[in-house]
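Every protein chain but one is kept in place in this view of the complex.
As written, the chains take the letters A and B, and residue 1 is the first residue of each chain.
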Amino acid sequence: MDPPARGRRLYAALHLLDRQILDADSMMAGKVDDLEFESAHDGAAPVVTDILSGVGALGPRLGGRLGRWLTGIHRRLRPEPEPGPARISFGVVKKLDNHVELSLHRSELENNQLEAWTRDNLIAHIPGASDAPE
Amino acid sequence: MLTTEARRQSEVLLGVRSAATGRRLLILVLLVVSASCVQPVGPARTFDSYKHKAKDTAETALSSVETARLGARAAKRDDVFPSFLSVLLGEAEDEAMSAQSTFDSVQPPNKRSDRLRDRLDALLVRATDALSQARIAARRADLDEVARQARPLARSSRELNRFVEAQK
Partner (left out) sequence: MKKLLGVTLGILTAIGGFLDIGDIVTAAVTGARFRMSLAWAVALGVVGIVIYAEMAGRVATVSHRPVFDLVRERVGARLGLANLLASYLVTFLTLAAEVAGVALALQLASDVNYLLWIPLVGFLVWLVIWRVKFETMENVFGLIGLALIVMAVALWQLHPDWSSLWHSASHPEVTSGEGTPTYFYYAIALFGATMTPYEVFFFSSGAVEERWQRNDLMLNRANVYLGFPLGGLLTLTLMALTAVVFAPMNITVEHLSQAALPTSLALGKVGLALIIIGFFAATFSAALETGLSAGYTISQYFGWQWGKFVRPLGAARFHAVVLISLVGAVLLALTAIDPVKLTEYTVVLAAAALPLTYFPILVVANDPDFMGDKVNSRFSNAIASIYMVILVVVSLATIPLMIATKAGA
């Protein structure tokens, strides 16, 4: 990897990481907790393929005991035995400025599990949960 | 599969230290707070340190008595609701009684301390008695009776004041 390409990768990461993700309805859909790259084989700069979001991505990135605990929570929420972090393909990114805007609704995203679970098992049972704010 | 190693490394210096420090600080803080919360009454080994505890106890009792006197004054002028007065006097009484029982649990180190203890106990009994009477009257919404406690409370105030001055 030649130095200029590596420098640009770092630059991109600083501008993408920890950014707020907004979905197609401008609802908040998590943060860019980690990124996945694919190294280009012809010596060009690596390409971001996916955004990783949620505790499954933040855990490994933070590392340490806290990171392992977060990853553990992520594993408990998923049925599959070795769930990877929630992935958002970079292809659905519509716009990039102060936040990352997607062309999907958040219900279609992999990192919506905890929200859906909390909504269906807790909040939906409380009267008035579906009332629009005045 | 390459992830953001470079970013992670650039965060290492600032991040790891701050998160680990943050966690250590949290544990330290929780320990200190719990240690400060539990304040076991240490023993008094000398007459001077016992005298010091006696003085502190008398000052606490005095604070309660003076609060109750103000309450009695307010009762006389009908400046308070009985429910409020009840809370005020009940809390003052609790404060004094708690100070008394804490003091009584301390082992007097010598005979001279025994005499001091007896003197203070007599004062405390009179004080808590007057405070109780006032509290009982307030609970019964008998503001006149509360106002009447002004005299015994004033006497306790004088006695405790003299005691505190003598221990200085």
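We take it that contacts are C-beta pairs under 8 Å (C-beta built on N, C-alpha and C of every residue); 3 or more make two chains touch, one makes a residue touch a chain.
All values reported here derive from a predicted model rather than from experimental measurement.
*Asks:* Would you write out the residues of subunit B that touch the absent chain, in ascending order?
*Replies:* 11, 14-16, 18-19, 21-23, 26, 28-29, 32-33, 36-37, 39, 59-60, 62-63, 66-67, 70-71, 73-74, 77-84, 86-88, 91, 95, 139
*Asks:* Which residues does subunit A use to touch the chain missing from this display?
*Replies:* Residues of subunit A in contact with the hidden chain: 17-21, 27-31, 33, 53, 55, 58, 61-62, 66, 98, 106, 114-116, 118-119, 122-124, 126, 128-134.
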